[in-house]
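Just one protein chain is left out here, and the rest sit where they should.
Residue numbering begins at 1 within each chain, and the chains themselves are lettered A and B in the order written.
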Amino acid sequence: MSTRLATHGRLLNKDRAIRFTFNGKQLKGFEGDTLASALLANDQMLVGRSFKYHRPRGIVAAGVEEPNALVNLGVEGHFEPNQRATTTELFEGLLATSQNHWPSLEFDVGAINAKLSRFMPAGFYYKMFIHPRPLWKHVYEPFIRQAAGLGQAPKGRDFDSYEHFYPFCDVLVIGGGIAGLHAAKAAAQSGAKVIVLEQTAHWGGRAPVDGGEVDGKPVDNVVDELIAELSEMENVTLRARTMGAGVYDHGYVLGYERLTDHQPDADGPRHRLWRIRAGQVVTATGAIERPLSFAGNDIPGVMLASAVRDYVVNYGVCAGDRTVVVTNNDDAYRTAIVLKNAGLTVPVILDARSLSEDSALVAEAKAAGIRVMMGHGVSKVLGGKRVTGVAICAQAGEGAVLEEVACDAVAMSGGWSPVVHLWSHCGGKLIWDNNFAMFRPDVDKAPKGADGAPFVSPAGAANGHFGLMELLGDAHAMGQGAAKAAGFEPKRASAPEGSCVDQAPMAPVWLMPQGASVALRSKSWLDYQNDVKVSDVQLAAQEGFESVEHAKRYTTLGMATDQGKMSNINGLAILSDALNQPIPQTGTTTFRPPYTPISMGAIGGEARGDVFQPIRRTPMHDWHDANGADWEPVGQWRRPYAFVRSGERVHDAVMREVRNTREHLGLLDASTLGKIIVKGPDAGKFLDMLYTNVMSTLKPGKCRYGLMCSENGFLVDDGVVARIDEDTFLCHTTTGGAESIHAHMEEWLQTEWWEWKVYVANVTEQYAQIAVVGPNARKALETLGGMDVSKEALGFMEWADGSLGGFDVRVYRISFSGELSYEIAVRASEGQAFWDALMAAGEDLGVMPYGTEALHILRAEKGFIMIGDETDGTVIPQDLGLHWALSKKKEDYLGKRAHTRTHMSDPERWQLVGLETLDGSVLPDGAYAVAAGTNANGQKNVQGRVTSSYHSPNLDKGIAMGLVLHGPDRMGEVIDFPGTDGKTYQAKIVSAVFYDPEGEKQNV
Amino acid sequence: MSNAVSAMHGATWSDGIADIAEAPLQGMITLRADMKDKAVKKAIAAATKVEMPGPGQANGVGDRGLCWMSPDEFLLLCPYDTVAADLARIQTALAKTHALAVNVSDARALFRVSGPAARDVMAKLAPVDLSPAVFQPGMFRRTRLAQVAAAFWMPNADTFQIVCFRSHAQYMFDLLKTAARKGSKVGAF
Partner (left out) sequence: MLILTCPCCGQTGEETEFHAGGEAHLKRFGPGSSDDDFQGYLFMRENPKGVHFERWRHVYGCGKWFHAARCTMTLEIFGTYPAQTLEPPKDLCDKISGKRPGWSWRTFS
């Protein structure tokens, strides 16, 4: 059984017990434990069921590479699935449940899949579910969806908060192991600004577990000294619990800091995403041990040899009383020696190699009295939910069992792979190292930055250097090199001296035993998390999925949440063997960020709740909100759709507002409309280029409606231009157009007509603009008093500065409703006060505010177009009967050349008309008019579509505008619009001006 | 008139790692001209009494300041009550040259983030190096804060002054509060 030892546990505070719950069981651990070490201390080796076959699975690793021990953590708004027990720090009250089983972890019905595994090989789903086709959508897919996935998605809102942070540094060191710390020191001594990230809560990485000396001092002490020294340096920032998640272009690196995962009651954000910009990046990310592929290598109790050692040294936990060590290298002997020294039993070390003489570690193990069997391996592991023993065989044979040894744990080591993920993210290339049977960074092919020079250096084990001596030399050189590349002069200092242990070469062992039978290979797991076996990869190769990228997708090897950290190299080796080619020729898939999954919350950062996105508010926003505004988003703005009174439906409010504006007085908050000042000697010439009609002839004091087209002829914006003085114009744009039209103007001025003397300024928000509309509009302004707003003093399409009710105002007499109408601009800071004054002045005149829907109906009754309704980016002014606004005099304006293209002058283009349903109902917005016959796809031909459609309360019927083939020539004709409700609407083609065609109401 | 109110009515908040406050209405004038032109330089100097700032700088004398917005645009800061007079003076001074001066005082909102952790708060929102060695009082930076455009400068070593569009005032206030929430000190500066 796995249990807590009386000795060991360098990371624990054994004075502080911590209670936690796993699958409802109350368990105890210590401060400093991970969830994994605490579970092992409580003999909870079985932690989950595998993805596909629901096989019992236990903890395999002690770090980020853990594929099996994924648990659900927390409840309600703190619930999170698929959390690795090995990287979850224990805290008081932690609540974890295991995943992927029903009804319980111990007894899981889905385990029947394991019995059927022979019938579910690689590509099973592709082969099985392709026929008959119709069954896919309704039977197969829902069934597979039900069975797929590991943890459950959280249901409620996340209770935690998250944030981003933008740090900058000259040298970023990723990895706080002995190599990273030394590289950081070497870089920092140059004066460069250095940030060091460490994903765990502890510094020093593996070194304190593996031991050794640096400059004659124990490595454990050296780590403490380094941390003390670096903490003192002002140019160094050390950050534990912060993982380098990804390295991107131009030195952009994401760091994932976990602030309160281990102290959920603390204030502050749970995760912080560091969006780092680094001059140089040193990846001191260490290495990950590989498993060995033998039958039953997934039975709970089979663990990585380094993990077994970590659990003893760091957490005082042993995986079993009797641990068989199986290896192809010297490093695993350290585990045997640690176990032996802890008073535990190592019945045998199975070493697949045949060494001519004993290396130091082999000799040390033998001297400790451990039986070593060279040239041997595991034929298969015995046991079901727990290891009970191993069957030993010769590595060279087919697995004939020589001996069975009882044990309750197996420590395996297939060699080490440098963590090259971060090196690879941004294009760093790899080379195959035959001595260690691993891919390591090709330092001559480093990722390149903004200046075309390399910006990433791998250091230490991540660069394929494993002995302390070699590793420290490399880290020192890489740290200095990075500082130099960042423009600093490294201090003359020699690398620290690491102690040296001579090791015998490892031997690549990709399958154990070498000639394992099909039966054994079908139980030899490569990818634990996605349940991929040696036999699956071999099958993929046999079926022609020879490219590593294809084999990966066909078998799903390495596609789980661990991205194949343990399985990748073993999988490629099996594939290469099946293809009978060397591993470098097979190549490897490319690692993609993030290194381990990061929370969605961290990615979103602060952007949630109230600040999910910017909402733009006019100066009268709060008044609208307090007076029943039913909000409509218009870009980032919120505009009142209607002001709904208590007990009123939204539609009724709209009808009331429309009627009241036609009969009495309406107020509209038009502040969102863009207002752009265009000034300079060439301002008129410039506007003549931007607008399709002539603006330069406009007289000061007058207004003119204008259209803007893009260079390819399509309508992009419209609005009223007012000439302020000889040199100055004020251009109104649509609500959505303020920024884009301002940018459009700047673009042409800066990049095409840069000699022209024109300055523009976006003053949209300087003013609150209120439309005072209706037969009583003038009376309301006269009540306020202060300036003459009579027909004579201020005619239609004129503007004037003045004062109303004591407010400085600019009054534009323009109308988008066909009523007597004034649009009045005041300083935004006085917007609310002026609105209040207008409401008071209008009290006896029947004043009511109205919203955007009433605005739409009022303009549609008059046949006025709306950008975004009548236009959609493919409509030209000619389609809308706006020929009058296209200057024939001007030689040039944006869009003029495009209008002469053949398709633009095609008489078959749909034209704007009014539409009236025969029964008075409202045409569905966007509906298409059908014509006789069908197209090549068997669909009905179309001859037009609805662009705007409303119920007009003034006319008491449905009115609409639409674009119809030869529309203006077909007045009176009835065409059919099938709706999505199954009904066909019949509508008569009419003039688009439904109300007051003579404009009598406006000209008063 | 005393009807003028700032977008957030001077809201303040001090329940986190830095104090957040909406500043009172501030006079602001956008000035566009060829800043290399001698006549322009002279006119601006005469009308504002503030030395022309270089790129990325803000200069201040008394209650007036000039911020460098772009090669042909400055932002003149002045008391809200004197905007009309300042604008008239500058327009007169620049009458003979091609230039644009407009009042934008009411188009903006102004916030203050202060306290020892003010840099932390700002560095959570702006993709800009805000370490004390790099960004200091006297400098002026236009960039984005989270999802909106903004400009900021430091009146003193512990305070940032932020300008954004008036319509974004509520968003900015909420954003700054979020970035300054309790327990969120980064401690990287």
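In this text, a contact is a pair of C-beta atoms (placed from the backbone, for glycine too) under 8 Å apart; a residue touches a chain by one contact, two chains touch by 3 or more.
Predicted model, so just to flag it, every value in this text is computed and none were measured.
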Exercise for the section: Would you mind spotting which of A:A743, A:L918, A:L955 or A:V1004 touches the chain that isn't drawn? Expected result: A:A743
Problem - Omitted-chain contact residue, chosen from B:T82, B:T97 or B:T143 - result: B:T143
Practice task
Kindly state which of the options A:D502, A:D725, A:E792 or A:E891 is in contact with the chain not pictured.
Solution key: A:E891
Problem - For chain B, residues in touch with the removed chain - result: 55-56, 68-71, 73, 127-128, 141-144, 149
Exercise for the section: Considering the whole complex rather than only what is displayed, give the residues of chain A touching the chain that is not shown. Expected result: 248-252, 277, 448-452, 711-712, 743, 746-747, 750-752, 754, 891-892, 896-898, 900-901
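Here is the rule we use: only the chains that are shown with their structure count from here on.
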Completion exercise
Between the Cα centroids of chain A and chain B the separation in whole angstrom comes to 32
Practice task
Over in the complex, which chain B residues touch chain A? Could you list them?
Solution key: 1, 3-7, 25, 30, 32-33, 72, 98-100, 102-108, 120, 123-131, 134, 146-148, 165-171, 174-175, 178-179, 181-186, 188
Handout entry: chain A residues touching chain B - in the complex, by the definition given at the top
Key = 161, 163-168, 193, 195, 237, 239, 266-269, 272, 275, 277, 605-607, 610-611, 613-619, 636-637, 677, 679-681, 757, 759-761, 763-767, 806-808, 827-830, 832-834
